[in-house]
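Worksheet: one structure, shown below.
Apart from one protein chain that is not included, each protein chain of the complex appears where it belongs.
To keep things simple, chains are lettered A, B and C as they appear, and every chain counts its residues starting from 1.
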Amino acid sequence: MSAHPSTLYSETVLAHNRAPHNCGCLADATHHGLAENALCGDRLELSLRMRGDTIEVAMFDGESCAITTACASMLTGMLRDAPRTTPATLRAAMVAMFRGDADAPGEFAAFAELRHHPARQRCALLPFDAALAAMQPKE
Amino acid sequence: MSAHPSTLYSETVLAHNRAPHNCGCLADATHHGLAENALCGDRLELSLRMRGDTIEVAMFDGESCAITTACASMLTGMLRDAPRTTPATLRAAMVAMFRGDADAPGEFAAFAELRHHPARQRCALLPFDAALAAMQPKE
Amino acid sequence: MSQLDDIAAIRAEFPQLARLIHGKPLVYFDNANTAQKPRAVIDAVSSYYTEHNANVARAVHTLGEEATTLYEAARDKLARFVGARSREEVVFTRGTTESINLVAYSFLRPTLKPGDEILVSRMEHHANIVPWQLIAAETGAKVVPAPITETGELDVDGMIALMNERTRLVGLTHVSNALGTINPVERIIAAAKARGVPSLIDGSQAAPHFRVDVAALDCDFYVLTGHKLFGPTGTGALIAKRAHLDAMPPFMGGGEMIRKVSFDGTTFNDPPHKFEPGTPNIAGFIGLGAAIDWLNAVGMDAIAARETMLRDRMLDALRGVDGLRLIGAARERAAVFSFVVEGAHAHDIATLLDHEGVAVRSGHHCTHPTMQFFGVPATVRASLSFYNTEDEIAAFLTALAKVRRMLA
Partner (left out) sequence: MSQLDDIAAIRAEFPQLARLIHGKPLVYFDNANTAQKPRAVIDAVSSYYTEHNANVARAVHTLGEEATTLYEAARDKLARFVGARSREEVVFTRGTTESINLVAYSFLRPTLKPGDEILVSRMEHHANIVPWQLIAAETGAKVVPAPITETGELDVDGMIALMNERTRLVGLTHVSNALGTINPVERIIAAAKARGVPSLIDGSQAAPHFRVDVAALDCDFYVLTGHKLFGPTGTGALIAKRAHLDAMPPFMGGGEMIRKVSFDGTTFNDPPHKFEPGTPNIAGFIGLGAAIDWLNAVGMDAIAARETMLRDRMLDALRGVDGLRLIGAARERAAVFSFVVEGAHAHDIATLLDHEGVAVRSGHHCTHPTMQFFGVPATVRASLSFYNTEDEIAAFLTALAKVRRMLA
């Protein structure tokens, strides 16, 4: 049931993990979102600066595995000046990819191997869930 | 695990079942005891006329299977003018026989095959239990 | 054309059907007690242990992923097999008995009050009586029996008449394990729903014999047991409406059913996992998945058709036996027959039939109240499945005649 292993930890993923983009705390964030992974206890926080329906900047913070870290690194890159609908759209594309329906756009295709690792899929979805949590109306 | 089947329903057992001894209600009974078999819902009532520590007469009544009926027929025969300890002694001999330790005395040896039918052993013990229940101090 | 047309080939897939009992070919007529397993099920269990054995939902290694995938695939298969609205509605349990206790403890008990009523028919298996009695005794509620008729059918109007504002749940068996009666569960479910009363249907004896569609039935709870469905022992399911599962507190606590545990407070996982604490019977459910695949390949409609044929043959045959009294004469019935024979005790008949290779059950079939209703302590029960044959019915009749001669 498992495909060739090396493709899960591709050079793309490992490189993002070694030197993640947009890692840290966004000082002038307007929105914060947290997502947790019950399986490993990982927590990922995403902070956004939004103007209207546009995400201007996104940064992430937290202890996380290479899959989560690389995915958060890619996502925060994609969210620069992106419409607020982007996290939901991309998450749906990821889930479709895990089902084997189609590849996710851009660098996210690096996670295609997760279709053979259901236990790790949650790791890649964590940054999306944190972004969605951030934009959830609070009170 | 099962031995030759025919020996369980031996001619001895079948004959007792066809024409059981001491079947009916003992008009001048001093003691009554009831035993039930949860597996099949059978009920067997044993009535005794006792004088001091001696069982003078025993009779049984109830709907029961051939094993129970034959055993009750034999037991009530053995209990005529028997000491009150007889049911307990004979019951222990039956249980020992089911374990394969030794044959039970007299006609009860006809039930030796029950050692290969644990689910039916309770059938043969029912008359003994009714007798013991009868002699149990009541109030 | 159905695979069942070549019944010898079908039987060859059930290794135990080839067994000899006291030197005679086994005639297995105790299917309502437990069913025999096709080779595909036995192999699925073995191959889990020889190739994929690992715990589920915990480890990220290959074996753990394989075991989890196989285990959760069984849930998908069962969900589709019984027409559940979603896989999340399927909670895996040890069997029907645990499924009903789960509903009793988690759904009903928390809000049960003195005077509340739980309405079940008088033809229920103990599993659909005793759990309710336990929680009733604790809370002051009571279990109300709904009437049945002399023919062993549910008195539908009588049961509906007993539904009132104190009724907190209606429980009914889809098919009676003691009488073979197929109950008009739709009517009872609809009547309960009209009164806002939740319903539980015991499908233990239905799922193995015909197509079940839980969504169409629209009952609140449907329960079944795997070992009667040609699957491994120690498997079963509760199929429940999602809203109930969301609202119900957990039954048992432990690993997997939680999201986060601390001594300051614990949060629970989503259904169905909320109700599946600890390591489940992984091999068993993988085997149950294989059983469902097997049944789908043969086709439940073909199975039902063949069983109807066997039922009619058996009914004709039994009606022709002198001094034999059938207990239960429902028009809608499965191939399950309880009977008593004049001058011969059920246990003696069962033991002596076994000496001829014929396996039937004798006793009360875990339905004391039903036996009491018919005034018999015990019956002999012959219950058939699709893999039984007309030749076996003939062998059974010959054996029964011989047994009666012995006991006469």
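Criterion: a residue touches a chain if its C-beta (ideal position, glycine included) is under 8 Å from a C-beta of that chain, and two chains touch if they have at least 3 such contacts.
Treat the numbers as computed from the prediction; the structure is a model and nothing was measured.
J.: Can you list the shown chains that the absent chain is in touch with?
T.: Per the contact definition above, the missing chain touches A, B, C.
J.: Per the definition of touch given earlier, which of C:203, C:234 or C:272 contacts the omitted chain?
T.: Result: among the candidates, C:234 touches the missing chain.
J.: Tell me which residue among C:36, C:167 or C:338 touches the hidden chain in the full complex.
T.: With C:36, C:167 or C:338 as choices, the missing chain is touched by C:36.
J.: Tell me which residue among C:75, C:125, C:168 or C:241 touches the hidden chain in the full complex.
T.: Hidden-chain contact among the options goes to C:125.
J.: List every residue of chain A that touches the chain not included in the displayed model.
T.: Those residues of chain A that touch the unshown chain are 2, 4-6, 8-9, 14, 17-18, 39-43, 63-67, 117, 120, 123.
J.: In the complete complex, the non-displayed chain touches which residues of chain C?
T.: That gives, for chain C, the contact residues 15-16, 19, 21-22, 26, 28, 30, 33-34, 36-37, 41-42, 45-46, 49-55, 58-64, 94-98, 100-101, 104-105, 122, 125-127, 129-134, 143, 145, 225, 227, 232-235, 249-250, 252-258, 260-263, 266, 277-284, 347, 350-351, 353-354, 359-363, 366, 368-369, 372.
J.: Across the whole complex, list the residues on chain B that are touched by the chain not included here.
T.: Here the touching residues of chain B are 1-2, 36, 38-39, 116-120.
Basically, only the chains that are shown with their structure count from here on.
J.: So the centre of each chain is just the mean of its C-alpha atoms; given that, what is the distance between chain A and chain B in Å?
T.: Going by mean C-alpha positions, chain A sits 77 Å from chain B.
J.: If you average the Cα atoms of chain B and of chain C to get two centres, how far apart are those centres in Å?
T.: Those two chain centres are 37 Å apart.
J.: For chain A versus chain C, what separation do you get between their C-alpha means, in angstrom?
T.: Taking the mean C-alpha position of each chain, the two centres sit 46 Å apart.
J.: Note the residues in chain A that touch 2 or more other chains, in rising order.
T.: none
J.: Please output the residue numbers of chain C that touch at least 2 other chains, ranges allowed.
T.: none
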